[in-house]
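With one protein chain removed, the remaining protein chains of the complex are shown where they sit.
Let's look at chain A:
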Amino acid sequence: MTTNTVVSVSDLEKTYGKPNERQYTALKGLNFSVAAGEFVGIMGASGSGKTTLLNMLSTLDTPTKGNVVVNGHDVTQMRGNQLADFRAQEVGFIFQDFNLLESLTAEENIGLPLALKGTPSKVMDQAIHEVADTLSIADLLQKYPAELSGGQKQRVAAARAIVHHPAILMGDEPTGALDSTSARELLDLLTTINAQQQMSVLLVTHDPFSASFCQRILFIKDGQIGSELRRGDLDRREFYQQVLNELGTFNE
């Protein structure tokens, strides 16, 4: 493993269900890696195992077999508090359903990862305001999630995901619950964050439009990486067309 690899997955296998029950193998020996600063998309039909894969990477679930190394940590070897701390420090996560705590203001939601680390409140305030400026949500900080639109909520969630400068930002269909304008705004923001902060981004989606914002796309089929597409020097529209073409052949 070289130092500029952020995620490295080898032989990853996941089987749901106990041995004596009905079992289902969602991932069957997956291999891939993400370099530092890369913006990678993972595409696949519904039920192809995208969420399963992301859960393995973010330690929300444990693999049946194989290795996952994130930013130098062997995720499969971690236990208890190590897992919690890993999630709190190494990864930023954006969920389809926002995952914002409705009893906290936007500001408090964003500050949560820093509070967990025991960051001094001055430093915390500064970090929150910096990230809020980047995502243009400075005027929303005092509001509660119930007072925000879907797009605003997702931007707050993105702010929370990056406020502590994780090694990698992961999103599981973060645009899934957004209208097309909000979705586009969020994707532009992710692109900006990726470019400005050199933060690696791993975006899971089934939507070709979202995927076209990535530099590289991995296609999952039947629990394995079926094919891979690189954007190279193409602009987003051209890449979008290419993704559509690929899906056409991929799904046959």
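Simple rule for what comes next: contacts are C-beta pairs under 8 Å (C-beta built on N, C-alpha and C of every residue); 3 or more make two chains touch, one makes a residue touch a chain; residues count from 1.
Please note the rule applied: contacts and distances are computed from a predicted model.
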Hidden chain of the complex, named as in its UniProt record, picked from "Competence protein ComFA", "FtsX-like permease family protein", "Pyridine nucleotide-disulfide oxidoreductase" or "Ferredoxin": "FtsX-like permease family protein"
Residue among A:32, A:86 or A:209 touching the omitted chain: A:86
Per the touch definition above, residue among A:60, A:195 or A:244 touching the missing chain: A:60
Residue in contact with the excluded chain [from A:19, A:118 or A:248]: A:118
Chain A residues touching the omitted chain (full complex): 55, 58, 60-62, 80-81, 84-89, 91, 93, 95, 99-105, 108, 111-116, 118-121, 124, 144-147, 160
